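Working notes, beginning with the structure itself.
Here is chain A:
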Amino acid sequence: MEIAFYIAGAVAIVATLMVITRHNPVHALLYLNVSLLAHAMLFYLLGASFAALLEIIIYAGAIMVLFIFVVMLLNLGKETAEQERKWLKLKVWAGPTMLAAILFAEFLALVLSSRQSTYSPAVVSPREVAVSLFREYLIGVELAAMLLMAAVVGAAHIGRHKKLVLHRFLKEEKEREEEKQEEMVL
Partner candidate 1 sequence: MNEILKYTLMIVIILFTLTTIAAWLIWLERRMLALWQDRYGPNRAGPFGLFIVVADTIKLFFKEDWIPPFAEKAVFVFAPAIVAAAVLLSFVVVPFAPDILVADLDIGLLFFLAMSSLGVYSIVLGGWASNNKYSLLGALRGASQMISYEVFMGLSLMGVVMLSGSFRLTDIVMAQKDLWFVVTQPVAFVLFLTAGIAETHRLPFDIPEAESELVAGFHSEYSGMKFGMFFIGEYLGIILISAMVVTIFFGGWLGPFLPPVVWFTLKTFVFIVFFILLRASLPRPRYDQLMEYGWKIILPIALLNLLVTGAFTLLKN
Partner candidate 2 sequence: MISLLRSIGLTFLHMFRKRETIQYPEEKIVLHPRWRGRIVLTRDPDGGERCVGCYLCAAACPVDCISLQATEDENGRRYPAFFRINFSRCIFCGYCEEACPTYAIQLTPDFEMGEYNRQNLVYEKEDLLIDSQGKYPGYNYYKVAGLAAGVKGKGEGENEEPPVDIRSLIP
């Protein structure tokens, strides 16, 4: 199982690198998706099967679809890819990469010096997740629920139709009917 863990980890890293270097946004998003699936695999191998499947359902299955949805609607063509290519010059990414590499080396040194057992899966069942959510982290759950409620109310407010919008044919029909009614009153 340790081999599977390292394979999934490698896939995640490679896919994430591809996300950064792709010029076409949809390709980048697809690699991001692969990366998320690899993460789900890692979670599963670490024993958190519930978290793994939630990662797939929510991140890979819903949020990424919405991302692709939006990108699809933007109608990004060859020009965007060209622009992206221009931005991805050595001059632009060399500085941040150097700094990140220093941090990574530091992190690697820390991990290697800690000498703890690196891979020790302990299976966490959905029941345990639920119990810990509604016992130890109850306040967090409640706060998140409130936040989501606020978001839902906000979305409902934005999506509210202020007035009835009619098609022009229907509008004419309505006007005619109103005129008729006025005549009837007179």
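A word on the picks: all candidates are chains of the complex that A comes from, given by their letters.
Simple rule for what comes next: a contact is a pair of C-beta atoms (placed from the backbone, for glycine too) under 8 Å apart; a residue touches a chain by one contact, two chains touch by 3 or more; residues count from 1.
The shown structure was predicted, so the numbers you read here are calculated from the model rather than taken from an experiment.
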{"item": "Given options 1 or 2, the chain of this complex that touches chain A", "value": "1"}
{"item": "Candidate 1 contact footprint on chain A (complex, rising order)", "value": "24, 26-27, 30, 33, 49-50, 53-54, 56-57, 60-62, 65-66, 68-69, 72-73, 125-126"}
